[in-house]
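Let me give you the structure first, and then I'll get to my questions.
Missing here: one protein chain of the complex. Every other protein chain is in place.
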Amino acid sequence: MPAQPTGPTPTRFAFLGPEGTFTEAALRSLGPPSEGGSVPAASVPAALAMARSGEVDAAFVPLENSVEGSVSPTIDGLAGGEPLVITREAFLEVDFVLGVRPGAGLADVARLGSHPHALAQTRGWVAQHLPDAEVLPAASTADAARLVAEGALDGAVCPEFAAQRYGLEVAAARLADTPGAVTRFVQVERPGRLPAPTGADKTTLTCFVADRTGALLDLLTEFASRGISLTRLESRPTRERLGVYSFSVDCEGHVADRRVGDALVALHRLCDEVRFHGSYPRADGRAAAAVPERFADTAFGTAEGWLARLRQGAAG
Amino acid sequence: MPAQPTGPTPTRFAFLGPEGTFTEAALRSLGPPSEGGSVPAASVPAALAMARSGEVDAAFVPLENSVEGSVSPTIDGLAGGEPLVITREAFLEVDFVLGVRPGAGLADVARLGSHPHALAQTRGWVAQHLPDAEVLPAASTADAARLVAEGALDGAVCPEFAAQRYGLEVAAARLADTPGAVTRFVQVERPGRLPAPTGADKTTLTCFVADRTGALLDLLTEFASRGISLTRLESRPTRERLGVYSFSVDCEGHVADRRVGDALVALHRLCDEVRFHGSYPRADGRAAAAVPERFADTAFGTAEGWLARLRQGAAG
Amino acid sequence: MPAQPTGPTPTRFAFLGPEGTFTEAALRSLGPPSEGGSVPAASVPAALAMARSGEVDAAFVPLENSVEGSVSPTIDGLAGGEPLVITREAFLEVDFVLGVRPGAGLADVARLGSHPHALAQTRGWVAQHLPDAEVLPAASTADAARLVAEGALDGAVCPEFAAQRYGLEVAAARLADTPGAVTRFVQVERPGRLPAPTGADKTTLTCFVADRTGALLDLLTEFASRGISLTRLESRPTRERLGVYSFSVDCEGHVADRRVGDALVALHRLCDEVRFHGSYPRADGRAAAAVPERFADTAFGTAEGWLARLRQGAAG
Partner (left out) sequence: MPAQPTGPTPTRFAFLGPEGTFTEAALRSLGPPSEGGSVPAASVPAALAMARSGEVDAAFVPLENSVEGSVSPTIDGLAGGEPLVITREAFLEVDFVLGVRPGAGLADVARLGSHPHALAQTRGWVAQHLPDAEVLPAASTADAARLVAEGALDGAVCPEFAAQRYGLEVAAARLADTPGAVTRFVQVERPGRLPAPTGADKTTLTCFVADRTGALLDLLTEFASRGISLTRLESRPTRERLGVYSFSVDCEGHVADRRVGDALVALHRLCDEVRFHGSYPRADGRAAAAVPERFADTAFGTAEGWLARLRQGAAG
């Protein structure tokens, strides 16, 4: 295995904006702001385009279960277009606060705003605590917070992070009707840098296969027969290619691991196309399962040494 | 096979509202309004709750790729809670028009509104044709149309159906930056009625399995070994049950088909839990693949007759 | 499950003869001679023919690792021709003694005889202890013993059972160069009687499948996906059917077990032909592995009840 390709750590970021979104909150949770700064993007495709063009070093976008940006643009944005790779993931519990201007309280909230999805997820709380408020849509939860600060609204259903950013006070917290939702965010970059294996990594792929019974089974067999667990799997229709399905997959392990590399080679032979979207440390707080001996790098090395001897006529 | 359970066809519907949404457009595309009428629901969970409570006979909601309501609430709403079954599906091409008051034109659109996701999907068109318009979020595309009719906005990015409903004129059409998106909608009811098999059906399930390498492979093997193609597959984390994954699956065939019934029995043994979400005619315009002889009902009947004879001591 | 088909226990047997063979020894090991008596057959096909014709109630023949009769005639004799089912199996350690006339010893053995295979398996012992003896082939080990009793030979390499039967003394025992060989014998009958399940049973089948990559994998999947272990598997070319392979299989479990019955139904659909060769108590001294809950009869019953409810429109 050659040395891991390294490169400068990204310093300029685009995130799904505007300022104050859960996405920015997740980005901030990873450490202090980088010197290059971070800029809000108007949409996931816009953030990805900024990363592709080099306008920023990396885009930071939601991948699963987001409130404001649905998942599809990220998954589809990776599956198509110029290659991008994931270099980091982050998880953030998504809950809402009621942000009001300093000194105000619940009784002062005549006009309440937020992104329609956030309003949908806090409908019960609002009906109980603010039954008489006028409920208004906003372009994002963060935008609602900004509108409160500017006086156009009296209350915002928003991330605590947005309330802080726009100088609001938290009049109430834990507004989600179903608490505990966690959103997963990823940092994506142009190819070139590959995070070093940590022993607890994930790899993300898109596999395109012809539409036949058993194609998915064949595909999954290549993971299972190498002891690789999948942590996410979604079939997605491909609009452009008739009769072709795509599977968006997260699996355990790093492309530098022999078992993952071996599976990739098999998938490359099996599929119409495989797109590699990076290997990166997992951040879901789950310990990676111990890799059974027969799937460890040494097992591959031993087996390949044996094969090489057989091909030279030795007994093995 | 006993006679198919039948019951009264639903006449009262709840749909993901408000009036004029793509969801209502899809519902209307299935036929003239029913006598019981249809009422808008404020959210997918609200629509499902109305079906569960008996307030309506059926709910009509998006299942894949929707603009206004993300998929998750429908899938999660089926997977948990009181049982509901899908009895019908519909597909609708999702594209946007610019709705304006009669007599108005592009030049009159100073204030443009829509659901944030619809605005995101038409950003290119808007930047080119209405660069100076103030862009405002609305709770839904239909709500934007209503606000235009009421004079609060000058233009709405909305379904053509919404423009018609609110008496608007179409000042421009095909606004989507990436045209061709199709959304899939489903009609769900309380269990009791099972649409008769048509020879081109789909069955929807949620399977809960323990988190181990190979669990998904085992699950898919039960479909593949009976010649059943999957048309959609998504892994979803289960928030409540640690270490348990759920798979939301659409497959070809009807629960009344022997191969599908046989697969369900196997899945029931294999999985922690299987939830059945209905069998219904497929409406995706794709012909069902011919079922190979060895997966046909007669093959099951013949084989079971043979087994019965063996168990009675015959040679078979 | 209907009552097990029963019938009169066989009383008249044909065994691979002549008298004194390992086969007769194995038959005797199962209990005292039956009233109907047992007759030697000249060959495995002859013994099977006697069972088929009704001349005897059952044939007793070697199935694996025999010295005097190779396995193939038994396996091929079951796979083709009129149906026969196995109703019992027995295992016997195969070792040889040196049988001599009473009063004689090693020094008296000038002419030593046995079946060529038995001579091959004791070559080392003979070379060491009887280097000067003339070694002569016999039609069977038992025939060699008979020839010693008649004075035509001085020593026979034969089963201890044959020495007893022909009134010989054992001049030496444990002659096999590689001790510990065990031969498996089976009792076969015309169909009609099916031994009751004991919880530790075996089932024997021949499966004919078209010659394509993956056919065997599909076949084995039907066993593995129902938790059924195979205890023997042999591919055999089929002479008569071009491009068709047959697999002779022993698996754990009884045709009356749900999981075995379910697998048989699947195999019947999958294969060109499946021949059932009986379910019978295993006699290999190995405890049957506990059947995991999801493969137990109750799991099938529960699952089928659930399916029946689904098909009637219930929620399951």
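Note that the chains are named A, B and C in the order they appear, and that numbering of residues resets to 1 at the start of each chain.
Rule of thumb we're sticking to: a residue touches a chain if its C-beta (ideal position, glycine included) is under 8 Å from a C-beta of that chain, and two chains touch if they have at least 3 such contacts.
Keep in mind the model is a prediction, meaning the values are calculated, not measured.
K.L.:
What shown chains does the left-out chain touch?
P.N.:
A, C
K.L.:
Any idea which of C:74, C:221 or C:279 touches the chain not displayed?
P.N.:
Once the missing chain is taken into account, the touching residue is C:221.
K.L.:
Which of A:33, A:83 or A:199 touches the chain that is not shown?
P.N.:
The single option touching the absent chain is A:83.
K.L.:
Which positions on subunit C touch the chain that was left off?
P.N.:
Interface residues of subunit C facing the absent chain: 42-43, 45-46, 65, 68, 70, 72-73, 115-117, 119-120, 123, 135-140, 143, 180-181, 211-214, 216-217, 220-221, 223-224, 227-235, 239, 247, 289.
K.L.:
Touching the missing chain, which residues of subunit A?
P.N.:
1-2, 5, 7, 83, 85, 191-194, 218, 221-222, 225, 255-256, 261, 264-266, 268-270, 274-276, 294-295, 299-300, 302-304, 306-307, 310-316
Basically, only the chains that are shown with their structure count from here on.
K.L.:
How are the chains arranged in terms of who touches whom: line, ring, star, complete or other?
P.N.:
line
K.L.:
Is the contact between subunit A and subunit B built from the same residue numbers on each copy (over half shared) or from different ones (under half shared)?
P.N.:
same
K.L.:
Taking the mean of the C-alpha atoms as each chain's centre, how many Å separate subunit A from subunit C?
P.N.:
60
K.L.:
If you average the CA atoms of subunit A and of subunit B, how far apart do the two points sit, in angstrom?
P.N.:
Centre-to-centre distance between subunit A and subunit B: 25 Å.
K.L.:
Using the touch definition from the top, which residues of subunit C touch two or more other chains?
P.N.:
As it turns out, subunit C has no residue touching two or more other chains.
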